[in-house]
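First the structure, in the form of C-alpha cells, and then the observations on it.
A single protein chain has been removed from this complex, and every other one stays in its place.
As written, the chains take the letters A and B, and residue 1 is the first residue of each chain.
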Amino acid sequence: MKPLVIMSDFGLADGAVSAMYGVAYSVCEQLNISSLTHEIPQYNAWEASYRLIQTVGYWPKGTVFVSVVDPGVGSTRRSIAVETAAGQYIITPDNGTLTHVKHISGIVAAREIDESINRLPGSGESYTFHGRDIYAYTGARLAAGVIDFAGVGPEVDPESVVELPIAVATLEDNTIHGDIDVLDVRFGSLWTSIPRELFLRLGVKHGDRIEIMIENGARLVYRNSLIYARSFADAFVGEPLVYVNSLDRMAVAINQGDFSRAYNIGTGAPWTIQMRKSRLKEPSYGE
Amino acid sequence: MKPLVIMSDFGLADGAVSAMYGVAYSVCEQLNISSLTHEIPQYNAWEASYRLIQTVGYWPKGTVFVSVVDPGVGSTRRSIAVETAAGQYIITPDNGTLTHVKHISGIVAAREIDESINRLPGSGESYTFHGRDIYAYTGARLAAGVIDFAGVGPEVDPESVVELPIAVATLEDNTIHGDIDVLDVRFGSLWTSIPRELFLRLGVKHGDRIEIMIENGARLVYRNSLIYARSFADAFVGEPLVYVNSLDRMAVAINQGDFSRAYNIGTGAPWTIQMRKSRLKEPSYGE
Partner (left out) sequence: MKPLVIMSDFGLADGAVSAMYGVAYSVCEQLNISSLTHEIPQYNAWEASYRLIQTVGYWPKGTVFVSVVDPGVGSTRRSIAVETAAGQYIITPDNGTLTHVKHISGIVAAREIDESINRLPGSGESYTFHGRDIYAYTGARLAAGVIDFAGVGPEVDPESVVELPIAVATLEDNTIHGDIDVLDVRFGSLWTSIPRELFLRLGVKHGDRIEIMIENGARLVYRNSLIYARSFADAFVGEPLVYVNSLDRMAVAINQGDFSRAYNIGTGAPWTIQMRKSRLKEPSYGE
C-alpha cells in the first residue's frame, strides 16, 4: 500500500475531485489519498509539470501521483505511467506534464495504460472524464498493489515521453540569462530557471548586491540592484531581494509584498531575467 | 468502518470544516474522512443536491455522506439520514438537498435524527453550528459503527423527504426541451437535464450537427448549430460542441473556452435549452 496523490485543473467547487477519490477508495478503502493541488490553470501542462517537480521529491518512495491536466481528452495523446529515478510513479496524459521530472529527476521506465484492463468497469459511455475513469482508477490499483507497474500496460521508451521546450540558464560575460518559470501564486515571488550552483559562479555571497534585469521580449520591464538574502528576514519589509527558493533555484521577491503584482510581471516564454554581480558598491541599508 | 464524506457551503477559509473533522475523529480516530466540496454557493440546496448525484455513485457501498447546506439552521426543518437504493447513507437537513438522489437513485429508508442521543456532548448552548454538533457527529458515529442506521432516530416515510421542483426533459416534434441544471464551474460548460438516451432519439450520431437554442424566459440568448462530439478533441480549439457529460446527460461547451462566460448564460429556473437535429447539411470544418 503506497500513498496516492492526485493533481488536476478541476478546482474544488464541484464533485469531480470527490468522484476520483470515490473511485480510488472503491478499489481499496484503506488507501492513503491526498491532493497535490487542483488549482492548476486550465490545460496548463507546463505548470502541472512544475508543481510535480516542486513536490514529488518530498514523498516516500513508491508514492503514486496522478495528474489530470488534459487539453486533449479524447484525442490520440497517450495515457502513460512512468517510474522516476527516485522510485516513484506518475500517471498522466503524455502531454508535457512530465517535462521537469524527466529533465531534472529522470524517468527510468514508462508504460502506456491498457484501457481494456485499467478502466473503471461500466464507464465506457463517457469519453470526457478520463481523470476519474482511467487515471484515478489505474493510480489506485497501482498504489493498492492490485497491479504492479508492469500491469499498467505495454512498455514504451522513456525517451519518447513528451517534453515541453525547457530553456537552460546560461552564464556568459559574468551575466546569467534565465527564464521566469512560474509564480509563487500566494506571495507573488518569481521563480526563475537559474540553479543556485550556476548563480554562485558569479562569485557572490549573502549580503552582496545583484543587478537584476527583467525583460518581456525586447522590452525592459525591471532593472534594479537587489540584496542576495539568506532569507526574507535579511531584507526590510517592502524591500526586494534575491534568494534561493525551496527548489534550490534563484527567486526574486519583495519581503511581505508581491513582486509580480508590483511590476506586472508574468511567466512563460516572453519573460526573461538576467542576473549579474553589481559593480557599484551600493550602501547597504542593513549596515 | 466506512468512509465519511463531508460537503458544505462553509468554504475553507476559516476553521469550521476542520472543527467538523475534529468532532468526527473524536468519535473515532481511525475514520477515513474526506471532503466532497465546501464551495457550494451559500444556502443553495439545489446545487448541493446536484453535487451529491454527481459523486455518490462512485463511492463504496456503505459510505456515509454529510451535507451541511442549511438556510434554515435553527428552524423546524428536520434533520434526517437516508439510505439510498445503492446502499449508501446521506445525512442532511431535509431541505431539498436530496432532490436528485431521491429522483434518480432512489431512497429506500429515512430516519429523523434523535438529537437527544446524536448531538455532540456539551454543545447544547450553541444553536448555530448543527453541521459540527449534529451532522458531523452523527455521520461519524454511523460511519464508525458506533450506531447503525436504526440508531439515528425514528423512522420516517422516504416519500416525505423534501424535493425541489425538477423538470423532466421532453421530446416533441423532434425537439428536446430541457433545463440548464448547473455549470461546470471551472470550465464553463453547461450541464443540461437532457439524458443521453432521450437525445439519441433524435436519430443523431457523432459528427452530426445539432441545433441549439438557449432562452432566458422568453428571450432568445443563443442559437447555433453545434457538432455532436465524442469528446472535446473532436472540436477545434475555440469551437462549441454538444457532448455527453460525466453524468450521462447532454452538455454544451467550448473546447478550451468558457461557454457560460462567452454568452453570459446562467443556470436555474428561467434558463431553458432546446436541441434538435440540424436540418441543413452544414460544412464540417473537420473534413
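Assume a contact is a pair of C-beta atoms (placed from the backbone, for glycine too) under 8 Å apart; a residue touches a chain by one contact, two chains touch by 3 or more.
These figures come from a predicted structure and were not determined experimentally.
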* Structure fact -> From A:Val108, A:Val146, A:Val168 or A:Ala233, the answer for touching the chain not displayed is A:Ala233
* Any idea which of A:Ser35, A:Thr175, A:Ser225 or A:Gln274 touches the chain not displayed? -> A:Ser35
* To do: From the listed residues A:Tyr25, A:Phe199, A:Tyr222 or A:Tyr243, report the one that touches the chain absent from this view.
  => A:Tyr243
* **Of B:Tyr25, B:Phe149 or B:Phe236, the residue in touch with the unshown chain** => B:Tyr25
* Asked: Tell me, which residues in chain B touch the chain that this view leaves out?
  -> 9-23, 25-26, 29, 33, 42-43, 71-76, 125-129, 132
* Could I get the residues of chain A that touch the absent chain, sorted low to high? => 2-3, 5, 12, 32, 34-39, 51-52, 54-60, 63, 184-187, 196, 229-234, 243-246, 248, 256
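The working rule: only the chains that are shown with their structure count from here on.
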* Could you give the separation in Å between the centres of chain A and chain B, each centre being the mean of its C-alpha atoms? => 32
